[in-house]
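Complex shown without one protein chain; remaining protein chains in place.
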Amino acid sequence: MKRKKRIYNLLLYFLLGILAILVLVPVYYLIVTTFKSGTEAALHPMALPTSISLGSYKEAFVKMQYPRAFLNTLIITGVSVGGIIITASMCGYALNRREKAKWSKGVFLLILSGIMFPYQMSILGLYRLIRDLHLMNKLTAVILVDIAVNLPFAVFLFKSFVSTIPVELEEAARIDGAGVYKTFWMITFPLLKPTIATVAILNTLTIWNDFMGPLYFLQSREKDVILQEVYRNIGQFSTDWTSLFPMMVLGVLPLLIFYLAMQKMVIGGVMSGSVKG
Amino acid sequence: MSRRIMRTVLGAAAALTMTAAIGLPAMAEGKTITFMCWYDEDDVAGVIDALNEELGGEYEVEYSYVAQSDFNNVLSTQLAAGEGPDIVADGTNYPARIKAGNVLEITGEDFLEEFNEAGFALCSDGDQIYGIPSYGWFSGIWYNKDIFEANGVEVPATFDEFVAVCDTLAQAGVQPMSFGLADGDSALHSVLGYLENSFYHNNDANPDGTDFDVKFAYGEANMNGSLNDVVTKWSTLIEKGYINADMLGISNDQAVADFIAGNAAMLNGGPWQYTNFADAGMNFGMMSHLSESGENKYMVGGPAVNFGINANTKDPEGAMKVLKAFGSVAVQQAFVDANVGGFSYRSGVEASMPEEYDGIKDIINAGNIACTWDRWSVNMPSQSLFDEAKAQLQGLISGDYTVEDYLQTLDDMAANIRFE
Partner (left out) sequence: MKKKNKTDRSAPYIMMTVPALVIFITFFILPLIFTARYSFYNWTNYTKEITFSGLDNYKKLISDRTLSKGIANTLQYAIINVLLQSLIALPVSVALNSKLKGRNIFRAVYFTPAVLSTLVVGYLWKYLLSASDYGFVNQIITGLGFEKVNFLGNGKTGLWSIILIEVWQWFGWAMVIYLGNLQSISDDLYEAAAMDGANAWDRFWHITIPGLAPAIKINLVTGMISGLKVFDIVLSTTNGGPAHQTETILTLMFSKFSDGNYGYASAFGMVFLAVSMLLAVVLLGIFRQWERRLE
């Protein structure tokens, strides 16, 4: 029995190991290739680089106008995530505390439709709207769209989490004379921390990696995000490896670092974000 | 744990909101004029230098590169959004830019007189002029003289001779032609080059000549039913496997590299590639696209990129100064120098034709240069149809389409994009 268990475990490690290799080889390839010449990469794709030089990264960094593109991406992601947390937490809270009311049910249903349907179907109307509002080529456009698109799921998460917070806590504050808003911000909102973290993580991943929104709404180069820089430079398949691979790495580096630093939290966020959903 | 994270998240959000509210520090508002095109930064460096020298420091030209495959997307969306570079650059779609009101009219400017009439083919509408050309491009077939010699083959004059050359090379174990059709348009150049010689010209079955394209552009003629025989003849190259499905997985860059490395005997291309081959020390030459008779040959070509002033520019005066600089001898010369073999539409520019072009010199000098898709542009954004023709040709090559299917897809596309 024990031996059987050991064989089973060995087999399991073997299979999981193979899967891990399949997952990691492309990532390894991406990174080591940045330190190789084109011929070197073609002849010895898996070998460790013979020398580590950051020269090609420097070049890619300049070509992509990285600091600017990074800042744009950061602003879009940060403001959108902040906006989602503020609006969705309030909305989810109100919908939960007035769950029985007709208006609440209607609003919830309306917002839920945003989870089922991808916004991409109405991108042309959106394009027109953004143009008419004179928001074209402004970070604000992408931010507002990102908030609107990602809000429904966040509302959903907040609404279900609020139901675990006893109303009694709020009533105590109410007796002390605090209004609905004050009670929410002082008492309830701090208790929503776990969901806030979940919403922040999920949306950081989605919005940072969103390519379509910026592609449609940000046209000038000063406004573009990291992925648009990647697209602009690698748009046409090229054999100029030494300059392209560092760009790909720079394209994924920020989130990769974010993930490596907060791996447990990111996975935890995805996990709790879905179990409640 | 979670409190610290909370604080970080909220702190970051607050800080970012503030940054966004204040806005990024405005970019230094020097007198910069922007211009965007699909030429590699390295290739266009000489032009930019000449431009800035011509402008004498009054204005600075800032160039940005967009890959050719995305250029139409990028420029169209920018212009439609009321944005875009100060100088609009475009090729076959330039008439569509005029039609959309994206470029300013410049009729009557003095410097326009330095250009010959043919140069305005794409940047004018009737008597009104909306831009200037850069240089004249053409495409043909590059061949490796060493490989030809080693296998005892001569430069073919007719299509049938060409196929025979491919046969001989293939039997000797040499790949006749290099194509990178994952993204390249060289196969489309091949078929349209053949059509130029065997349908639009030199063909009694087509009484309309090049006017066929005008009729087609206005929806009075269809490709399916008219071009079938000629395209079927061309697809001998597919049938014999000289253009094949494996090439659909190969990029154009790779195909050029293969030609340089001597892995293939021929490559469809043009002057923009000349320096690549010369620098690699190749022994090469150019031949024309093929015709049935070998007489009265045509090269595919015309005005390359055209320049005009963006109707949305915030500095029309500066853009005009830069446009004039684009039209100067020095800058026009820089374009021709970067495309050895290309010709100029401006007086005072000296274009050289090195010996590699000996086989086609007469055709160029006779002015036998024409371009199917430029003719479509009278009533459609022809770049869109060009892109479709390139994409769908992959289907003909992979064997998923018959010639009839292929031509029908082009008729369908044309029906969707005609201006009127």
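As written, the chain order gives the labels A and B, with residue 1 at the start of each chain.
One rule holds for everything that comes next: a residue touches a chain if its C-beta (ideal position, glycine included) is under 8 Å from a C-beta of that chain, and two chains touch if they have at least 3 such contacts.
Not measured: the values here are computed from a predicted model.
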Which of B:Ala157, B:Ala182, B:Met353 or B:Val378 contacts the chain that the document leaves out: B:Ala182
Selected residue (touches chain absent from view) among A:Ala69, A:Cys91, A:Leu157 or A:Leu218: A:Cys91
Contact with the hidden chain (one of A:Leu126, A:Leu157 or A:Leu218): A:Leu126
Where the missing chain touches chain B, by residue: 69, 72-73, 76-77, 79-80, 96, 99-101, 181-183, 245-251, 254, 381, 384, 391-398, 400-401, 409, 412, 415-417, 419
Those residues of chain A which, in the complete complex, touch the missing chain: 9, 12, 16, 19-20, 22-24, 26-27, 29-30, 38, 41-42, 45, 83, 86-88, 90-91, 93-95, 97-98, 101, 103-104, 107, 110-111, 114, 116-129, 144-145, 147-149, 151-152, 155, 179-181, 184, 205, 208-209, 211-212, 216, 227, 230-231, 234, 237, 241, 244, 248, 251-252, 255-256, 258-259, 263, 266-267, 270-272, 274-275, 277
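FYI, only the chains that are shown with their structure count from here on.
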Whole-Å gap separating chain A and chain B, where each centre is the average of the chain's CA atoms: 39
Touch list for chain B against partner chain A, complex: 2-3, 5-6, 9-10, 12-17, 19-20, 24, 27, 64-70, 74, 77-78, 81-84, 182-183, 251-254, 257
In the complex with chain B, residue positions of chain A that touch it: 68, 71, 74-75, 78-79, 81-82, 85, 131, 136-137, 139-140, 143, 193-194, 196-197, 200, 216, 219-222, 231-232, 235-240, 265
